[in-house]
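Below is one structure. I have some questions about it.
Left out: one protein chain. Kept in place: all the others.
So that you can tell them apart, the chains are marked A, B and C in the order they are listed, and the count of residues begins at 1 in each.
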Amino acid sequence: MKKQIETQNERPRDEISLDYVGITNFKTLLIITRNGRTFHLAPMIEATINLPANMKGAHMSRISESVVEIINDERNAHNSVEELSLQVLRKLKEKHPYTKAHLSLNFDFFYETETPKSKKKTFEVTNVTVETWLEEGKEDKISISVEYIGNTVCPHALENNPEKRTHVQRALGKLSVKGEVNQLPSFESMVKVLRKSFPAETYSILKTEDEQSVIDCMHDNPMFVEDVCRSILAKALQEFSKLKLELTATVKSLESIHKHDVIAKGSTKTDGK
Amino acid sequence: MKKQIETQNERPRDEISLDYVGITNFKTLLIITRNGRTFHLAPMIEATINLPANMKGAHMSRISESVVEIINDERNAHNSVEELSLQVLRKLKEKHPYTKAHLSLNFDFFYETETPKSKKKTFEVTNVTVETWLEEGKEDKISISVEYIGNTVCPHALENNPEKRTHVQRALGKLSVKGEVNQLPSFESMVKVLRKSFPAETYSILKTEDEQSVIDCMHDNPMFVEDVCRSILAKALQEFSKLKLELTATVKSLESIHKHDVIAKGSTKTDGK
Amino acid sequence: MKKQIETQNERPRDEISLDYVGITNFKTLLIITRNGRTFHLAPMIEATINLPANMKGAHMSRISESVVEIINDERNAHNSVEELSLQVLRKLKEKHPYTKAHLSLNFDFFYETETPKSKKKTFEVTNVTVETWLEEGKEDKISISVEYIGNTVCPHALENNPEKRTHVQRALGKLSVKGEVNQLPSFESMVKVLRKSFPAETYSILKTEDEQSVIDCMHDNPMFVEDVCRSILAKALQEFSKLKLELTATVKSLESIHKHDVIAKGSTKTDGK
Partner (left out) sequence: MKKQIETQNERPRDEISLDYVGITNFKTLLIITRNGRTFHLAPMIEATINLPANMKGAHMSRISESVVEIINDERNAHNSVEELSLQVLRKLKEKHPYTKAHLSLNFDFFYETETPKSKKKTFEVTNVTVETWLEEGKEDKISISVEYIGNTVCPHALENNPEKRTHVQRALGKLSVKGEVNQLPSFESMVKVLRKSFPAETYSILKTEDEQSVIDCMHDNPMFVEDVCRSILAKALQEFSKLKLELTATVKSLESIHKHDVIAKGSTKTDGK
C-alpha cells in the first residue's frame, strides 16, 4: 500500500470547532473484578473528544483502540469502572490530542437481597451509567447514574377515598451524582438510597406473604412522584453528606389510571464537609 | 444515460425462493376521510412480495410507487384503510408480478369520550395496525390489531388482605382480528371491546371525583392479566358473533411490585353464523 | 362526595424545590392549519412546571386540561405550533401558579419534493420538536429541532483508494435553534438547511436514473460526520444570519464497516444583525 493520505488532518471547508466527535453505541468486552468475582460485561459505550476548527476529522480508530486496549485486557482486571474510565481517556490522549473528552459506559449491575417474609435470596438488576469528563485546565469529573424500578401510590386518592383505596403503579427512578473522582460513592450505596426512597421495594420473586408485606408497605407509605423524587434527594444528601457532589433525581410514574406518564425532576448539592 | 441493466431480473447465485421482500419503516402522507373529517396521517408502512428462486431482486421503487400513488393522492380520499390497502396491493401487482404480498400500516387512532363524573370531553389515542395478505388461489385476508393502555388489579392480593389492599398497575392490551375483507369490524367496535375488558378505563384527564370513580371501579372489579385477556376474547366473541374471524388477545402488565412484566396470550374464533 | 382534601397543597416531608413536575408521553389530538390545510396530528407531549419547596404536589389534571383546552379545539385552529405552545403555558399559569414552565411537542412534518431526474413528486417525512420555556423575569424562549435522515461518504477511504471506492452509510442529522419567539425560522427553512448539508438528499422513491444521480452526488461530495455537522452549522449561520439564535447540530453515522455508530456535535450562535 502506498503512503496513506491523512485526510483527517486537512483543513475543513467550514472551520468551526466541534465539542464532541467520536464513537457511540459501541459494544465490547469489559472484564471487571468485584469482590473476588470476575464479570464479563458488554457495556454500551460512547467516547468523544473535541475537534479544533482547523482539523477536518478525528482519527476514529484511535478512539476505538484506546477503549479496547484498556477494557478488553484480562490482565488489567480493574475493580472500578471509574478508574478504568480515566485510564481509557488518558490512553486516548497519548494517541489523539484533545483539550476535552467524554466517556460513557452503560451496563447492568446486580445486587443481592432477600424477600421480606419468606427470606428467599434474589439477585436484582439495575442499570448503571458512568460518565467521565476530562478538560484541560479543569478537574476531572465523573458522574454515576443508577436507575431503579419502583412504584408510586397516590396519597391524594387515598386521602379522599372512604375505603382507603388508591391507585398504584410502576415508577422509574434515577439518581445521578457528579463530582471529582475521590468524591464518588459506591454503586451499592446509590442503589441503597433508591431502594429506600419508594413506597416499597420491588423483587424478582414474591411469595404470597411477601406480596402482602409489600402491599402493606405501599399503602402505609403513599407517595406522589414528587415525594419519591424529593426522598431520593433527601436520602442522598444524608448518605453522601461527607462527599462534595451535585445530585439530580428523576422519577417517572407509569400511571395506571392514565395512558400517559407523570414526571418529577430536581437537583441539589452536598457541601462535602 | 445508456440503456439500463436490469440486475434484478438476473439469475441469483443461490436459487432459493424468498417469502417477503420489500420496504419497511416507510413513512409517507396518508390522506383519509372519516365521518366528514380529513386526516393527514404519517403511518409506518411495510410492503413486501414473494421473490421466485430464479429472480435476483425485487424492483423496490415499484413497491414504493404503488404505495404512494394510492395513499398520497387527495383525490382518492379513502374512507377505509382496509379498502386502500387492497388498492395498493392490486396496483403493485400491475407493476411487479407476485404470487404473495403483504402490506402493513401502523398509525394512531382517536376516539372521543367523556370523563366518568365531571363529564369532560377528551380525545384518547390508541394504536392501530392494519395488515393485508394477498395470495394467489386464496381469499384475501386482512387483520386489524388495536392496542389499549389499561390496568390490572390483583385479585389474589385483595382476597388475602384483611384491609382489602392490593397492587394495581398499568397494563397494555391488544386485540387482533383476522378475516376476509367483508367480515371485518370497525376500529371503534374493537376499541369498545378493549375499553370494557379492563378493571377500569383510562383517561387523559381525571378530576378528583373522576379519579375516585375509576379507583372504585378498579377495586370492585379486580382482574389478573389472565382475566383481562379472557375478557377481551369473550367480549369480542359476543360483539363479533355474526362475523367469521380469528381472534387473538395479548395483555402485558407492568407490575408495580416487580421489575418485570407478566403476560397472557390466547386465541379463539367466531363461527360467523 | 364530601369536601375534597387538597393533598397537593400540604407541606411535603422533604422540603426541596423541584424544577420539572408534570406529564410526559401524553398524546392527544392537535388541530392545526398550515397553508389553508387542516391537519389532525397526534403529537407526543411533555408539559412541566416547577414546584416550590413547601408544596407537596402539582395538580396534574390542571396541566392536562391546559394542554387539551388549547390544542383539541378546532375553533382555535392555530397556524403555528410556537404560538399554540405559548397559549398552552399561559392558560396553565391561570390554572396553576408557577415561576418556570416547559412544554415540548414532538410530531411528524411533511415536505414535498421531486426526484432529481424522473421528476416524480414525493412527500418526505421529518421529525420536529418544539420546546417552549417560560420563566419569571426572563424572556420566553422557544427551541425548534428538526431531524433529517441523510448519509455520509468517507473522504479518507476515497482518497486512499486507487479505484476511488469508499464506504457510504445512512446518517441521522439534527439541527436545533433556540431564541425568542419573534426570532424563529420556519420548519421549512430548517429542513432546507439539513437537505443541503449532506453528501446527497434522500428520497422515498428513486428510479434507476435518480439513483445514479444521487450516487454521483454522494461520491462527488464525500463528507465525514464532522463535515456534515459543520455544514449544517455553516448553512444555518448563513440562512438565519438576520435572526438571533443559538444553533446546535448533531450527526450520527450508522457505519457500514462497523457495528457501532460515529457521532459529531457542535454549537454556535448567529448575532442577528
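Heads up, the rule we're going with is that a contact is a pair of C-beta atoms (placed from the backbone, for glycine too) under 8 Å apart; a residue touches a chain by one contact, two chains touch by 3 or more.
Everything numeric here is computed off the predicted structure, so don't read it as measured data.
Engineer: Given the contact definition stated above, which residue among C:K117, C:K141, C:H167 or C:K192 touches the chain not shown here?
Structural biologist: Only one listed residue reaches the unshown chain, and that is C:H167.
Engineer: Which of A:S186, A:T208 or A:S241 touches the chain that is not shown?
Structural biologist: A:T208
Engineer: Touch as defined at the start, partner being the missing chain; which of B:S17, B:N79 or B:S241 qualifies?
Structural biologist: Result: among the candidates, B:S17 touches the missing chain.
Engineer: Going by the touch rule given at the top, which residues of chain C touch the chain that is not shown?
Structural biologist: 124-125, 149, 151, 154, 156-157, 160-161, 163-170, 200, 202-204, 206, 208, 211-212, 214-216, 218-219, 254-260
Engineer: For chain B, which residues lie in contact with the unshown chain of the complex?
Structural biologist: Answer for chain B: residues 4-5, 7-8, 12-27, 46, 48, 51, 56-58, 60, 64, 155-156, 159-160, 224-227, 229-231, 233-234, 252, 259-268 touch the chain left out.
Engineer: Tell me which stretches of chain A touch the chain missing from the display.
Structural biologist: Looking at chain A, the ones touching the missing chain are residues 1, 4, 26-29, 37-40, 42, 61, 64-65, 68, 72, 108, 110, 120, 122-123, 125, 204-209, 212.
In the analysis below, only the chains that are shown with their structure count from here on.
Engineer: Can you tell me which chain is nearest the middle of the complex, judged by mean CA position?
Structural biologist: So the chain sitting closest to the middle is C.
Engineer: Can we say the copies chain A and chain C touch using the same residue numbers, with more than half in common, or are the two sides different?
Structural biologist: Mostly the same residues.
Engineer: Please work out the Cα centroid separation of chain A and chain B, and write it as a whole number of Å.
Structural biologist: From the centre of chain A to the centre of chain B is 36 Å.
Engineer: So how far apart, in whole Å, are chain A and chain C when each is placed at the average of its C-alpha atoms?
Structural biologist: A distance of 26 Å separates the two centres.
Engineer: Where in chain C do residues touch at least two different other chains?
Structural biologist: Touching at least two other chains: 4, 26-27, 64.
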